[in-house]
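Before I ask anything, here is the structure I am working with.
Note that one protein chain is taken out, while the other chains of the complex remain in position.
Naming follows writing order (A and B), and every chain is counted from residue 1.
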Amino acid sequence: MTGPFAGAGLWFGGDYNPEQWGPDTWAEDDKLMRLAGVTAATVGVFSWSSLEPEEGTYTFGWLDQTLDRLHAGGVRVVLATPTASPPPWFSFAHPDALPVTAHGTRLWHGSRDTYCAAAPAYRQAALRITEQLASRYADHPALAMWHVHNEYGSLCYCDHAAAGFRRWLRSRYDDRLDALNTAWNTAFWSQGYTSWDQIVPPRATQYLPNPSQTLDFSRFWSDELMAAYLEQRDLLCQGTPGVPITTNFMLPNDYQNLDLWRWGSEVDVVAVDHYLNATGRPGRADLAFAADQIRSFNRGRPWLLMEQAPSAVHLYDQGIAPAKEPGQMRSDSLGYVARGSDSVMFFQWRTGRGGAELHHSAMVPHAGPDTRVFREVTELGADVRRLAEVAGSTVRARVAVLSDVNSWWAMESRGMPSSRMRYLPALREVHAALWAAGVTTDFAHPEADLTRYGVVFAPSLYLLSDAGAASLERYVAGGGHLVVGCFSGVADETHAIRLGGYPGGLLNLLGLRVEEFHPLTEDRVVRLTTGATGTLWSEDLQTRGAEVLAAYVGGPLDGRPAVTRNRHGAGFGWYLSTRLDRAGLAGLVEQVLAAAGVGPELPGAPTDVEAIRRHADDGRSWLFLFNHGDLTHLVPASGIDLLSGHQVDGELALPSAAVAVLREH
Amino acid sequence: MTGPFAGAGLWFGGDYNPEQWGPDTWAEDDKLMRLAGVTAATVGVFSWSSLEPEEGTYTFGWLDQTLDRLHAGGVRVVLATPTASPPPWFSFAHPDALPVTAHGTRLWHGSRDTYCAAAPAYRQAALRITEQLASRYADHPALAMWHVHNEYGSLCYCDHAAAGFRRWLRSRYDDRLDALNTAWNTAFWSQGYTSWDQIVPPRATQYLPNPSQTLDFSRFWSDELMAAYLEQRDLLCQGTPGVPITTNFMLPNDYQNLDLWRWGSEVDVVAVDHYLNATGRPGRADLAFAADQIRSFNRGRPWLLMEQAPSAVHLYDQGIAPAKEPGQMRSDSLGYVARGSDSVMFFQWRTGRGGAELHHSAMVPHAGPDTRVFREVTELGADVRRLAEVAGSTVRARVAVLSDVNSWWAMESRGMPSSRMRYLPALREVHAALWAAGVTTDFAHPEADLTRYGVVFAPSLYLLSDAGAASLERYVAGGGHLVVGCFSGVADETHAIRLGGYPGGLLNLLGLRVEEFHPLTEDRVVRLTTGATGTLWSEDLQTRGAEVLAAYVGGPLDGRPAVTRNRHGAGFGWYLSTRLDRAGLAGLVEQVLAAAGVGPELPGAPTDVEAIRRHADDGRSWLFLFNHGDLTHLVPASGIDLLSGHQVDGELALPSAAVAVLREH
Partner (left out) sequence: MTGPFAGAGLWFGGDYNPEQWGPDTWAEDDKLMRLAGVTAATVGVFSWSSLEPEEGTYTFGWLDQTLDRLHAGGVRVVLATPTASPPPWFSFAHPDALPVTAHGTRLWHGSRDTYCAAAPAYRQAALRITEQLASRYADHPALAMWHVHNEYGSLCYCDHAAAGFRRWLRSRYDDRLDALNTAWNTAFWSQGYTSWDQIVPPRATQYLPNPSQTLDFSRFWSDELMAAYLEQRDLLCQGTPGVPITTNFMLPNDYQNLDLWRWGSEVDVVAVDHYLNATGRPGRADLAFAADQIRSFNRGRPWLLMEQAPSAVHLYDQGIAPAKEPGQMRSDSLGYVARGSDSVMFFQWRTGRGGAELHHSAMVPHAGPDTRVFREVTELGADVRRLAEVAGSTVRARVAVLSDVNSWWAMESRGMPSSRMRYLPALREVHAALWAAGVTTDFAHPEADLTRYGVVFAPSLYLLSDAGAASLERYVAGGGHLVVGCFSGVADETHAIRLGGYPGGLLNLLGLRVEEFHPLTEDRVVRLTTGATGTLWSEDLQTRGAEVLAAYVGGPLDGRPAVTRNRHGAGFGWYLSTRLDRAGLAGLVEQVLAAAGVGPELPGAPTDVEAIRRHADDGRSWLFLFNHGDLTHLVPASGIDLLSGHQVDGELALPSAAVAVLREH
């Protein structure tokens, strides 16, 4: 096996910042890492001021020692460029490179990421330190991977950003202002531009901003950050051609500033920092949702879990960081592996004693190694070694959920029919229904080749390009089952509405026409003939060939179609015009899967048991089993449990909270 | 008949923006407008960048064609000046004319209304484009009315605004700083001004601002916007002396930046953009509340409904835009006519395909003419033609509710006894009680001649000028029934408290003295001897001659008067010291109306049926009937139903959701 992970089993370790500690701690680190079975460490993230304390003055000594020490201990190094946090001397010398919010507030040094990624001074300084690292460590034997920057995503609306935006627009619109005026529909509200100089980012304005302008700014910014990434990547690639390069993605709950489908093709391996957004079963659904996305962004290949929390995770909507219960770190970590990660890595090795994240959990807590957390880390390290053989294998799905950040961005516009109708929850809801049904699921881009999938779901795919519409048409005509959710196919890629009835891009495929949206207030529910209920949204819909599977009962849409199916070519286009309750959605999912002949990963598995397989090219497979319930369950499975070493024949008794990984026959 | 509407029946149509479409669409527009019976179109709103794409370069071609086309189709044109949205070239050339918030945030181009109305460059540019329009279209036969700007109201706190504020203050206070210092009570908190230059708008400050300063700034800004309006109006008037001139008012729920009593006397006809703030019956009460205000601002004469939504309306407090149910557009539209509108007009003709309001409903929806909405538009057009004869007739009310934006502005000050005690809800509550009682109601200014009214309500008339107090005194002494709500007459027009007991301006008339306010927390209710309850507010009140109609029961005010009546001259001053529950308020309204001998518009009408009359000078009258209930109701009425053509003799069976308009005998 080749590739980023270099056939070395699963990587185990975390972010390591020795510059925050001294030699005594380093000695303990060496000992404890060996004890825990650490095999990989991410080094250098945010270390800029420790590496270049003043412009052009470099202090690499501690980093030299760190790499030597780690290498001596058999720990491979993911070496980060430190560019996510310029040192104070930089901000002081270049105040114009500090970021500015849409409201014109200049943000100051004192945290991290206090730079505008479009500022020339920043970009130059970032390349200089990257070049230094590349040349110094190119041949270091510990160097296993480059990690560029950290968690790209911070926005800026300053004049550098404005200049970059204009450059990007000139390129996108072939230097034709009339094309931009058309795409942005600037005849509305007197916004016709007659010079590129007149264009600004979507800064604070009087009332509703132009939604095409905000959409293009989102695209621009993703590309501008990518340009900053690519500059570093290319420089590193030149210096160390054989060393794989990555940067770590995030999957925040409230926003997304990167087009991760595009970013995914620019890294050698997709790495992710994932922090659960909930405890208990919802947290576990979130884990699957994240892992399935990341694997898909990485085109199905093994990926890198770069950061997760060993224990307490901040739930930002609740302002609280609950500690993980005993065993949860193990179960979650193996959960990522089950869905294709070739690593179990954490932020961070050792809890900081000061600075902004001083209460962030770590592998070695404030209380030291004589703690539940460190003991569990050590046990987990052993488990990870036992699973070495799964490295390089992949997950295979026959169902996909379409996702496109352009729909997300467009749906965040102000003045939409309902501000309660948001993109991410729509995606989560469908994925969660499939997860609950035990079905292994990929994510896919609307324009991708979908032929490998038996069923494809398109929840609220509001913005759909012409190419996307054609792709879906091909998929269904070729025999696929496409399940389109409400508020899909409404806008084209400029965020202009497709006229003639919604969903403009899919009318033919679905055999229907939506005349008008009927969004629902918080206290409203619609009822269907199937007994299911819908919330948030409903639509006034007329079939034009489609079969009605369920109709509305009562209310202004009484008797109108709610769920439909249309035979189209060799396949079927399904349409769902509301957001079903959990049971209703589960029923629809079951119906579609049955129609398409697609089943769960492990037929007969109890509801509480999550089952997922990894497959090697040579035909071997591994079945991962997790019991999320409170009782022991009997699971129909066979093979050798790599964790316990036990042979399983036909049935495995899996206790509450237990994990098994069976090498199948 | 003469006047703005020129004896042409009721106008039917909407905002029309052909510059956002092309010739193919124009051809379809011509056809569909004819089909729908459109007779009026508002053209040119926000068209500045399409008319003057660069400074001094004009592109009137499309507008010439539009007016010619409309004229050929028999559609009269309300021609707007496009000054509510300066083009990008303007903002780029004059950054100092961009608006600035109270917090110092400069707002940028990218929406609409991104100008400071006090900026000289803006005012000059606005006059230049207005002059161009006036001279080009003065003699166009389609021109039926000028529409200046659009929805005046945007605030600014920049240095231009500051300079204007100082000019306005010098004029208001006769260039006497000591008069300002007295009016603003600047001895409090060390605010004595010794130079006009020291005065700024009420920008962000450390703690509570001076409430007299904020009040004067509100007055100034209404006047500054009016000055901008008058400049355009006078210029248009000069160029086309015979053409009526208007601008469209708004009635937002959260704020009011214009003194509409003053503005009402500066337009040839009051025009309004009205968007319902609720669905169902509350929405209908809002319609009556708005229409009665607008008619009153227009001194009772027929007015112009310039914008309403054909279907989905954004409920901003809920972040959602629910579609209207079948039939509602018709019922609502005729509801405005019933209350004096001589038009049924919409924003807008055709739903935009892009730009900020791309989901705003329109007469021709995204889905095209083969839709419920467009079919209802067409039917409504026919109904409107059937009602042509009511044009020019007026509504007659014997009850008035006093309203004064100065009370609103003053009550929005911080540091009031209760931030839950707001002006608009107090007005709505009383109007809704009268609406539910079937009583036709005007609004009136406190200083107006009120003799025509049998009963006058004054809900929370917190700020009362000396002239206003004298006016109310005259009204009651002359035989009127004045019902004063709690928290009235507290402050004079500088927002200084009238000392010696509340309500300082009305002590004699009411025969009582309020010693202290007892505002109620959200969980508190007060009980009255009548069985009614009060919320939000109560008062420690002593009668000085007034009769006690109800007293408080329990709590700190146990046994104290709550509702009183005082004989004063030939009339009565009633006082209500709390905010009654709905039934309690209905009971009090009934009692007052009975005492004054004032009845509902249609005695004997069922509760679900809204009845309202328009009267012609020649003695003819039309009875509008709306059934808002779920059942058919028998209504005691006679005449010919202009909508159905049926003769009604003594009793009309009005089905649920139906409308009838009887020409009475």
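Just so it is clear, contacts are C-beta pairs under 8 Å (C-beta built on N, C-alpha and C of every residue); 3 or more make two chains touch, one makes a residue touch a chain.
All of these numbers come straight from a predicted model, not from anything done at the bench.
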| Among A:Arg106, A:Arg281 or A:Arg299, residue touching the chain not depicted | A:Arg106
| note | Of the candidates B:Arg34, B:His103 or B:Arg176, the residue in contact with the absent chain is B:His103
| message | Out of B:Gly9, B:Gly37, B:Gly153 or B:Pro211, which residue would touch the omitted chain in the full complex? | response | B:Pro211
| request: Return the single residue from B:Tyr502, B:Tyr575 or B:Phe626 that touches the missing chain. | output: B:Tyr502
| message | Among A:Gly14, A:Gly37 or A:Pro82, which one touches the chain that has been omitted from the display? | response | A:Pro82
| request: With the missing chain put back, which residues of subunit A would touch it? List them for me. | output: 17, 19-20, 46-50, 53-54, 82, 85-89, 91-92, 99, 105-114, 154, 279, 311-312, 314-315, 318-323, 325-326, 351-360, 365-368, 371-373
| Hidden partner chain, residues of subunit B it touches | 103-104, 184-195, 197-200, 202-213, 414-420, 494-497, 499-502, 513-522, 540, 556
